[in-house]
Every structure is written in structure tokens, then in C-alpha cells.
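One chain of protein is taken out of this complex; the other chains stay put.
Up next, subunit A:
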Amino acid sequence: MPRVLLIEDDEAVREGLSLALTYQGHTVDAVRTGEEGLDLLGSVTPDVVVLDLMLPGVDGFEVCRRIRASGDLPIIMLTARNDDIDVVAGLEAGADDYVAKPAQARVLEARIRAVLRRSSAPVTEVVAERHGDLTIDRDGLVVTRFGKPVSLAPTELRLLLELSSSPGRVMSRQQLLGSVWDQGYLGDSRLVDACVQRLRSKIEDDAAAPVYVQTVRGFGYRFGPL
């Protein structure tokens, strides 16, 4: 079962979530502050980080940015207030998904499963696809640009794989929320918008004039046409 790093300052919430996740079969490392969490990352390798945004000292956004800078560890943030500004800022800082407190353990569990899910797109081609300057290896889950690997967070990679699986086809945000974030029911479309922004900043020459991930006003997004 996956190993979870839980960073939450409130003791009761930390204990409750640890209990619930452990009950589900996860190995949980629970810490109180962002500093402790970042320290622990040096010694243990969790599969996913569950991160409260309101932390004493180094806040959740900063922790998020540091984790993102050093790798593609999936991050789920806990928003204490379901505050829109927090949600948007957290997603911009690189979080893959968020859960608003109070949340039942099964909701958090579902989000953890979703970010850890490997791409469900059927893998048929063995050779890497070439799209302009991008090379997408669906088997090895490696994306290169001008021959150099691009470091993508799990949701960014899955979003790119999903869109590029049928170039030119328009997908609505709700469709993408279903296929990439595993949100069977109405999801937060800001997850898609924030992820598209982060993806563009990594693979486009000019994020303001995107070539690969294009916006189709009134409908959603599509890959290309190049």
C-alpha cells in the first residue's frame, strides 16, 4: 500500500487522518510542520504528500513549491477553509489536487488513489510519439523536449497523455476532470485550468501563445493541431 506523508499542524486532525489512513492500509508518516515534513523527505520516500496549507513557519504553499522543485511527488493539499484564493494559490504552487476539510477518510482516499493511478490510456505504440519538438513515450512515461526530459508532476503528465492521445479532439474540463483526476462527479474546473497553465510553462515556447495545449473558447482544451 502507498506510503503517505501527512503534514498537518492540528493534533486532532492529524491523529484522525492518520488513524483513518492507517486503517485503510497506508503507511503514514505524520508531522506537524513544513520543516519537519521537508526534513523527513530526505530519509523516507513517500508515494504521496497530504499537505495542510495553513502551517506555522514555512506555510503549505512554500512546502508545495519546494517539493515540486525537487521532483514530481504527487501532492494533495488540505484546504482548511475551502477558500477560493487558497485553492487557486495552492494549485499554482504545484499541488495536484485538493480536499476541503472537514473530509471523510473515503474522500481523501479516493483523491490519493486518483493521483497515484497510472495512465489508463491504452498503450499500443512501442515507439515514442513525436509532436513537433516534443517526444512522448507512453510506455516509459517520459516526455522530452529538444531531446531533454521534461520534469512533469503526475497530473501534468496524465493531462498531456490524455490530450495527446487524440490530437485535435476537443475535451471539456469536466471530461478531463473525469479522466485525469478521476472525479466521477462535478469537479472543480480550476484544477484543469491551473494544471494546463503549469504544463504550458514547461512544454510551450510561449505560454501565452500555446501550440500544444490550446484553449477552445466555450468548450475546453485540445492538443494541437501543430
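Following the convention adopted for this analysis, a residue touches a chain if its C-beta (ideal position, glycine included) is under 8 Å from a C-beta of that chain, and two chains touch if they have at least 3 such contacts; residues count from 1.
Definition applied: contacts and distances are computed from a predicted model.
Only one of "MBL fold metallo-hydrolase", "Signal transduction histidine-protein kinase/phosphatase MprB", "Polysulfide reductase NrfD" or "Sulfate adenylyltransferase subunit 2" fits the UniProt record of the hidden chain, and that name is "Signal transduction histidine-protein kinase/phosphatase MprB".
Of the listed residues A:60, A:90 or A:220, the one in contact with the hidden chain in the full complex is A:220.
Among A:105, A:128, A:142 or A:207, only A:105 touches the chain left out of the display.
From the options A:1, A:19, A:44 or A:226, the residue with contact to the unseen chain in the full assembly is A:19. Across the interface with the omitted chain, subunit A contributes residues 10, 12-13, 15-17, 19-20, 23, 80-85, 101-106, 108, 172-174, 185-190, 217-220.
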